[in-house]
Structures are given as structure tokens and as C-alpha cells.
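Only one protein chain is missing from this complex, and each of the others stays in its spot.
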Amino acid sequence: MIAFLKKYEGLWLFVHSPAAIIATFVAALIFLGALFAPWIALVNPYDLASFSLFDGLLPPAWEDGANPKFLLGTDDQGRDMISSILYGARLSLVIGISALTIAAVIGVGLGLAAGYYGGRFDAIVMRIADVQLALPAILTALLIDGIARGILPAAIQQDLRVAVLTLAIALSLWVNFARTARASTFVQMNKEYVQAAIMMGQRPMRVMFVHILPNILGPLLVILTVDLASAILLEATLSFLGIGLPADSPSLGTLIRIGMQFLLSGEWWILWIPTLFLVALVVSINVLGDFLRDIFNPRLR
Amino acid sequence: MKSLKLALLGGALSMSALGASAETFRWASTTDPQTMDPHAVNSAPVLSFLNNVYEGLVRRGQDMSIEPSLATSWEPLEGENGWRFNLRTGVTFQDGAAFTAEDVLFSYQRASDEAADVRSWFAPVTDVRVVDDFTIDFITSAPNPLFPDSIANFMILDKDWAEANDAALPARDAENFATMNVNGTGPFTLASRDPGVRTTLAPNETWWDDVDHNVTEAIFTPIGNSATGLAALLSGEIDFIQPIPLQDVAQVEGRDGFKVLEGEETRVIMFGFGHEHDTLLYSSDVTDANPFTDPRVRLAAAHALDIASIDRVLFRNKIEPASQLVPAGISGFSEENQDRPAFDPERAKELLAEAGYPDGFSFGLKCTNDRYINDEALCRAAASMFAAVGLNAELTTGPVRDYWPQLREDDFDMYLLGWSPGTFDMEHPIRFLLHSQDDEAKLGSWNFGNYSNARVDELLPLIQQEIDPAARQAMIDEVVAITQDEVAYIPLYTQPLIWAAKDNVELTQRADNFFMLRWVTVN
Amino acid sequence: MVYFILKRMIQSVFVMLAVAFLAFSLFRFVGDPVSQMTGVETSVADQERLREDLGLNDPFVYQFVRFTGDMFKGDFGYSYRTRQPVADMIASRIPATLELGVVALIISLLVGVPAGVYTALRPRGALTQAILMTTLVGVSIPTFVIGIMLIFIFGVQLGWLPTFGRGGTVQIGSWESSLFTIDGWRALLLPAITLGVYQLTLTMRLVRAEMMEVMRSDYIRFAMARGVPMRRLHYRHALANTMVPVITIIGLQFGGVIAFSIVTESVFQWPGMGLLFLESIRFVDIPVMGVYLVVIAFFFVLVNLVVDLLYVAIDPRLRISDVS
Partner (left out) sequence: MLTIKDLSVKFPSRFGDFTAIEDVDMSIKPGEIHGLVGESGAGKSTVGAAVIGLLQAPGYVAHGTLTLGDTDLRSLTPVQAHKVRGDRISMIFQDPQTSLNPLMTIEDQLIETIQAHSDVSESAARKRAVDLLEEIGIKNAAQRIKAYPHQFSGGMRQRVVIALAISTDPELIIADEPTTALDVAVQSQVLDLIQRLAKERQIAFMLITHDIGVIAQVADRVTVMRKGRVMESGDTAQVLGAPEHPYTKALMDAVPPLDRKLDRFRVPDTDGALPTQGDVAENWLLEGDQHERTGLSLENLTVQFLGPRTSFFHKPPPHVALDNVTLKIKPGSIMGLVGESGSGKSTLAKAITGLVSPNSGTMMLGDTELPFGKSRNRHHPSRQLVQMVFQDPYSSLNSRHRIGDILAEPLWFYGFVKDAKEREKLAASMLSLVGMQPDAITKFPHQFSGGQRQRIAVARALLARPRFLICDEPTSALDVSIQAEILNLLKDLQSKFGLTILFISHNLAVVRQMADETAVLRNGKIEEVGETHTVYTAPKAEYTKTLLELTPVMPSSWES
């Protein structure tokens, strides 16, 4: 076992850093919880008939006046907090991860091409990036939310809300990928294996994706973890501004927005339990991101 | 009824504390009045704020009854339809100019111009004649017993001042002098105005009425976020905030030094139907018909709702169940038809079976999420109650800015609506919600489902012109009875009105949510 | 040098035009302004006439050309909500947002840079792990939650700081500043901290990564070999070279600061452009939204230009031509 660990430097470092272990444990727990939410959760918060109003505002089990059936209490609608959080985390992660993938595909594609062709194409891509940076993420989300409401037929608007939100978040994150991919591609371009491939007469697409891409995955992976955390936070902020998901299919962000109304009214758990959950999720993802950055950092090679 | 009495009690108390020491009074609300021009926008926050600066011919007292203001008395005209107003003498505007009938005529022309959003108040008025400096006649197209009531918010401004600063008409697109400056006859005048940030009022020394407030300076600041607003009150930075979220009532009452004023707003919350729709838009199982056109299905929906538990869980026992489109205590309230459909899921299922939908159907319920108190939570609760009897509601909530356009395009199966009668009389909701849509006559303009009943349409003009109160009430009762039997709408409850203030502040909470500085005493 | 600035200027104009076009073309879908502007009892006919007057029925391209045309003429149009000229509304709100943003940036630099240096020089220290963890938690809590927590702790419970608004401000020409009164600073502190937390973590982590990179470079090892005193080596040599790349990235993060300032301003009722923008969205006040976006794009472009100039000023290699 030790030999196996030694073989891969990354693993050896992993075993020796408690922070990474705890973070992975927490993140894995949350991911699994979210994945198996329908089976674990007491009640499906999205199905209106599955909970009743009369169980509203019940405190967590350890406080008086609680109903032991709901370990962490219920929100104003009578939804069990744990089930809401699991479903909420699931939705937040679905949105976060799909937004990330879209952002990665757009960002890396444009970044690679900008780095490879350079010159005018590069300038254009960078100006588009500037325009995107000039529009803060919240703005992009607002505007896309508006378009969707304007264009899409009313009937399917409701179930497309998740897609609209994902696209909005993705559009505000692709710039990070583009900038990193472009910088790394510049470095690889004057490496000799790239010149060899170009000399052979290989098509630009093949040079970019078969040769250059594998060599710039390191820094991109780090961006992936860090941006996953900010995607989830962005979703929460959008919900706060009232643009995020509707209240009947809550994500973590919506749960926190609903919780904000009860901040002072004594029902502290409606806000703080989802917030702590979100912090645990985001911190563990960030810690993993830092750990990956150290692994891929050439200094360790 | 209990809530209105409470408000009265509050009022009486404040009258006694006279001549307390001079004080700065700081208060906040969620929205800032858009403009200082009394005729530019017909919205509650603006009219409420400007009622402290400008005055109308008549004004509402603490119990909402009509009192003399710039007009000392008024009587119906003989020989033609209309009213004669005898104006108060010796009144001056805040810049010293004398108040005469000319100013009233000028204000009427300004307020009824196309550029003024309040022109709908003067739909019945055909002509206005100045008899002499202190008498003026309003000629109406038909007998209009409620006319004086309907112009309580019609505020008078000085003709010369307006024309001198070329503010003869309310601002169309660019602002004019009246948007940022005032010259009224009211108890307070504008000291400073920083739109969206801070507006300060100072007492009007030359006010004609006797002063029973002790405010030397009033500072109004809008606070959008309700949690921040509450924090501002509890930290002592502001003396009064309207409204506060009802789940924070216990918290405020728990702290010493603060008090909560609870009352009923005149706004009735209800569900409306697409009477004219021939199919359901959002249904996954019934696509060829609109079950809601059958009154039995509408009654079933009414029976499915348990208002008592909504009150207990969502509103912490602060709402009054509503049986019709206006709350009790409003003129024209129909005493006979006070009972509303009881919570009876079994009866609801029977009705649905009778109507041919034994296992119910799915439909689209559309609600706002930022317009009425707990509107989103209410719709979710209602949807789960409907589901219990087989009416599977697919809930869509959204901000109010997109809500009205969607309703206008009939994009709903059932929708949430809150209505506060502008003239505080039953005729108002009948004119806007029950009369069938008729654009030229500007009737039924908010009757989105286009509920239409010939008898109701026939009765409206009669009600408007009937001078004798008893006969008028009888006709109103008939309309209420018809619409209750046909379940044109499902009235749910009247919305609670929660204000919070420091203990040392005496003020009066009025049912139309207007806040009058002149009844405030800070001790 | 002049060429460099000119080129950047031209590019900036394109960026701003693109932002204006993008923003304007999307506003048509954000809701119907007329329904917000008119009262409950306004008839459909009146609403239609108002829509006509405001030119909302004109073809889209025509509206856009008019919008940009007016802007170049300096006429930014009037707000649908308050009928005030949009230029005045935004101008009166710029000082609040700028001061908040700048103070937040200063806080993030004053705390972020030393923390970054410390954590870089003692990578294994206990305090370093503590700093890294707390800043990580700080950036993981949504901004609005931090804001409200600060309000309740310092505003309500302790009562030291005001819970909302800008406090006493002093009018200097047309610039309303809160930097010259104690009361102004008391009001500015909490929102600046809330806005600064995100930026602080970012700055610290950037400085840390860059500093560790620089510490491994040859000229640092040569300076060590020359026995240059450690303090001077860390700050005069290492930190100076660290700040060059860090400044560019901070410039790029400007968009983030603006985004979070919208949230911070709405929580603290801070009368800045962000709050005005939020209100104009609720009210579908298109002219204000349009001009806000263009002003933000202008600031973004300006910051980028300043960052580029800073870059050239700091790094002699760009300033002085090559081998003489």
C-alpha cells in the first residue's frame, strides 16, 4: 500500500494533508447526500402534496416544541429542513456543475483558439471577454432571465427556469477559463512538440485538442474547483435578488433567501442551517481547489 | 371589525397629548414617493406622502369618514347633476399666495389633463364653473352621490405659482418644477428633497387648522430591505417604520421601548378565474375544456381552502377572512352576505364529481412573489390544499413587474389578485372587477377573467347614480349575492397592516395605510 | 507609449458600444415599463398613448440609434419613474458607489497584501493555516448574509455603528462625500467591510501564490547570496515584483466588485448606483438601466486603462526601450 502511495506523488501529499482529507470527506458526503436525496430525504419538497402547512415553523429536535420526526425542524411551508437542504444542494450542484461545464467548453475553446491563432483573433476574443467582465455576473443573469421570459412560450417557461439560470451563471464564468487557457496556450505554443506537429502538417484542431489541451489541463482543473464554489454562491446571490429559482423548487440559495425573512423573528434555524451547509460545501470545494493547485504546481515536480 | 376599533382608540389617545416638547421625527417605508407632483402619479405611497403637504376640498378623518378641508360645506346642485362646494376663506398657500376658487379650477384642469395619471377620478365630471371667489360647482354627467368621497385625494395647488414655474401640467417625460418643489396649503412643507435617499418636511407656520402635533422636523428615508429597516428601528435610528414583516411582530413587542400597531388594510386578497377562457392553458390532463367555467368547480375550489389554518401558520392570527370584495366597515359592505364558503374538502370532491371531474384535473395557478404580504407562501399553501381535493395546481410565481402584462394576455388558469377600493366604497370593485370588460367606457379594466353578468352590468350605473342610501345598498347587496352564488372570485382575507414605532411616539394607523404627520406626537 | 494608450482607447469605445447594444437590446424583454408607471385605474387606452409617447413602439433599431445618439450628445434621457434626468440621478449616486468601492479596495489591500506576504513566507505556520481557513470561510458565506450579520451585531446589539444609509455627508462642489466626517466614516465602515471581504481573500491568495513564485527566482537567490538584509529582500525585492501581476488581476476583478456592490448597497440601503439599478429593475426603468450599464462599462474600461498604465509605470522593461 505504501509503495502504491509513493508511486503517485499526489496521493502521498494527499495522505499527509489533514485539511484535504477532511475537505474531501465533507464534499463527498454532500455530493452523495445530494445524489441520493430522493431515497434519503423524508419528504420531496418539490411535491406540494407531500408536506402540510401545519408542520410549519417547527424548531430542530433538540429545542422544545419540536417534532422529533423533523430532526432539524421545518421552514415556513412545513418542509422538512433536511430534505429541503438535500434537494436544494442537489439543485445547486446540478446548476453549478452544468454551468461550469458550459463555461469550460466555451472558455477553453475560445482560449485555446486565441492562444493558437494569436493576433487579430486573440484581440477579438479578449475584447469579448472585456465586455463580459464589464457586465457583472448579476447583470448577465438578469438580462438572460429577461430574454427567456420574453421569448420562451409561457407554458414551458417554468420548467426552463433551471436552464436559464444555468446559462446565466455559465456566461459569467467562461472568461476565467478563457484567460487561463489562453495564457497556458501561449506558453505551449513555443514548445517544440507543438512546432513539430504543425510542421508535420497536422490540422490546427488536432494540434490544439490532441497536443496542447492535455498539457494545459492542470491550471484549468484548479479554475474548475474554485469556480464551482463561486457558481453556487452566485446562484445564492441571484436568489437573494429575486432572480433565481422560484420558491417552490428551492436551491440552497433560495432556502437562504427564505431564511433571511426569519432572521429576527426567532426561527433562526431556517436561515442558519442552510447557510452553514452552503459554507461547508463551498469551503471544502475551495480547499480541494487549493490542494489541486499545489499538486499541479511545477514546483513539486 | 376588531381591528378598526383598535385604530380609533390609538387616534383618541394622541389627541390629548398637546403641546409636548419640539421634536425631530424620523420615519421610513419600503418605497420612496416617486415625485412631489400631486397629479402626476396615482399610487398610494405618493398620495399618502403628499397628503401631508397638499390638501383637497375634503379630507378623510382618522376613522376614514369625509371631513371638510379646503371646502367648508358642499351640497348637491338643484336642477342639474353635480355638487356645489363653498370654500374656506382666509387660507394661504405656503408661499403666501391666497387660496381662491381659481386655484381649484386650475387644479381640476391640471389633474384631468391627459398628462395626469389621476384623471380617471374625473371621468363623471363634465364641467366645472367658478361661481365666485369662494364657491365652485362640479357638473357631473349623471347624479353621483359618492362624488365628494371620490375626490379626497384631489389636491389643490396654487395657479400663479404653477404657471410662474411652467408646471401648468404634470411632467410628461422630463421633470418640471412641481416634481421637486411644492406649494400646498397642508400642515407641512418640503424642507429638502433627495430622491430615493432622504426627504425632509418642516411644519407650515401659516396652516389654517389647529396644530395638535409637536413635530418640528420630519425626515423620511426609504429602506428597501425589510431586515435592514427593522434593524434601523431597533437601533433607535428611526422612530417609526411602515410596514414590518409580520413574522417579526413578536420580536419587536418583546423588546422594551418599542410597540407594534396592528390593523386591517382595506385590501382584499382573492383568487380569480379565466371565465372567458374556453380551454385550460397549463393543464396536462384537461386540454379541450375549461372546468372553471362551471360554478360548481369554482365553488369546489373555494371549499378546498382552509383560511383558518392559513391565518394560524402563515399570518400568525393577524388576518380577517373576507366574504366579498371589500372588507367589513367599508361603505357598501353587504351585511347580509357575510358568510363565505366553509372549508369542506368532502363537499369539494362531491362538487367536482357532479361537475364531471371525479378525480380532479391539473391547472396553472399564477401568483406574484413581491406584491402582497406572504403572497408566494399563500399560493404554495393554497396549491397544496387544492391538491388534497384533486385540483393539481402547477404554481408559477414571478415579480410584479411582469405579472400584470401576463394577466392582460390571459396567460393563466387561476390567478391571485389583491384589491384596495380607491374610493373606499363597494362601487369601486364592481366598476373595475365585476363589470364586463368595456374599454371605451373604461369599465372592468381589471376584470382579467372577463366575468360578465348582464344584471350586474345593468345595476352598476344605477348604483352610481342612486342618491338614497337604502336603495343603493339594496342594489349592492343584490350584486354581491349574484357574484357569491356564481363564485366570480374567491375572496380569501383582508391583508394585515403592521406598523412599528418607538414607545414614546403617538400616531394613528388609518385603514388605507396613509400616514398623517399631523396626528403624530413625540414625547 | 502614446500608441499603446490610443489603441486601448479605441478598443474601449468598442467595448462600451457593445455593452450598450447588448444591454439595450435585452431591455425589451425585462418587462413592460408602462404598467409600472401608471396607477391602478389608468385605462388601457391611456397606457397605450403613454407607450406611444415614450416611443416604445418604435422599431428596435431606431430606439437603439436614438439611445446612443442622445448619449453622445450628452442627453441621457429621463427616468420613467421619477421623470428626473438620468444623468443627474446617476451623477448624484456615483460618489457613494465610488467611495464604497475604493474604501473596500483599500481595506482589501491593507489587509490582503500583508496577509499574503506572511502566509507566503511561513507556508507551514499555524497562523497561516488559520488565516487561510478564516478568509476561505469569509468568502464562502454569501455577501448578503455577512452584511445582515454585521448590521445586527454592530448596529442593533452593540449600537456602535449606524445600520443603514450614508450618515453625515459633506458637499464638495458636486461631490457628496462621507470621507470628511466621523459620522460619514461610521456609516461607511460596515458596507466597506462586507464588500471588502471577497476582494480581500482574492488579493491575499494572489499575493501569496505570486510571492512564493518570486521567492524561487534567481535574483532573489542572488540577493540572498549577497547577504542583503532579509527585511529588505522580502519587501524591496520580492514584494515589488509580486505586485506587478497582482495589480492587473485586481483590475480585472473590478467587475466582481461592482456585482457585489449591488448586493451590499441593497442590504445597507447605501444610496449608490447599485441600489438605483436594483430599483430601476423592479420598476423596469429602462433609461436608468441602460445608462447605468454604459457608466459601469466606462468605469471598467477606465480601470483597465489605469491598470495598464500602472503596469508600464512600475515595470521599467516596458517603460524604457531596449538595449541602449
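Lettered A, B and C in written order, each chain numbered from 1.
We take it that a contact is a pair of C-beta atoms (placed from the backbone, for glycine too) under 8 Å apart; a residue touches a chain by one contact, two chains touch by 3 or more.
Just so we're clear, the structure is a prediction, and the values are computed from it rather than from any experiment.
Engineer: List the displayed chains that the omitted chain touches in the full complex.
Structural biologist: The omitted chain makes contact with A, C across the full complex.
Engineer: Among C:Leu6, C:Val65 or C:Ala130, which residue is in touch with the absent chain?
Structural biologist: Checking the options C:Leu6, C:Val65 or C:Ala130, the one contacting the hidden chain is C:Leu6.
Engineer: With the missing chain put back, which residues of subunit C would touch it? List them for me.
Structural biologist: Missing-chain contacts on subunit C: residues 2-3, 6, 217-219, 221-230, 232, 236-237, 240-241, 244, 314-317, 320, 322-324.
Engineer: What is the set of subunit A residues that contact the non-displayed chain in the whole complex?
Structural biologist: With respect to the unshown chain, the touching residues of subunit A are 6, 9, 12, 191-193, 195-203, 211, 214-215.
Everything below uses one rule, namely that only the chains that are shown with their structure count from here on.
Engineer: When I count C-beta pairs in contact, which pair ends up with more: A-C or A-B?
Structural biologist: More contacting C-beta pairs are found at A-C.
Engineer: For subunit B and subunit C, let me know how many angstrom lie between their CA-based centres, rounded off.
Structural biologist: 40
Engineer: Using Cα averages as centroids, what's the distance between subunit A and subunit C in whole Å?
Structural biologist: 23
Engineer: Roughly how many whole angstrom separate the Cα centroids of subunit A and subunit B?
Structural biologist: Subunit A and subunit B have C-alpha centres separated by 45 Å.
Engineer: Residues of subunit B that contact two or more other chains, please.
Structural biologist: 227, 231, 370, 399, 402
Engineer: For subunit A, write out the residues touching at least two other chains, lowest number first.
Structural biologist: As it turns out, subunit A has residues touching two or more other chains at 149, 260, 263-264.
Engineer: Taking the touch rule as given, give the residues of subunit C at its contact with subunit B in the complex, in rising order.
Structural biologist: Of all residues in subunit C, those touching subunit B are 30-32, 35-46, 49, 53-54, 78, 81-85, 89, 92, 148, 151-152, 155-156, 159, 162-166, 266-269, 271, 275-276, 278-279, 281-284.
Engineer: What residues on subunit B touch subunit A, complex-wise?
Structural biologist: 226-227, 230-231, 245, 247-251, 281-282, 309-310, 313-314, 369-370, 376-377, 380-381, 383-385, 387-388, 393-399, 402, 406, 411
Engineer: Which of the residues in subunit B come into contact with subunit C in the complex?
Structural biologist: Counting only subunit B, the residues touching subunit C are 34-35, 40-43, 114, 117-121, 171-175, 179-180, 194-198, 221-225, 227-229, 231-232, 234-237, 370, 399, 401-402, 404-405, 408, 422, 432, 439, 442, 445-446.
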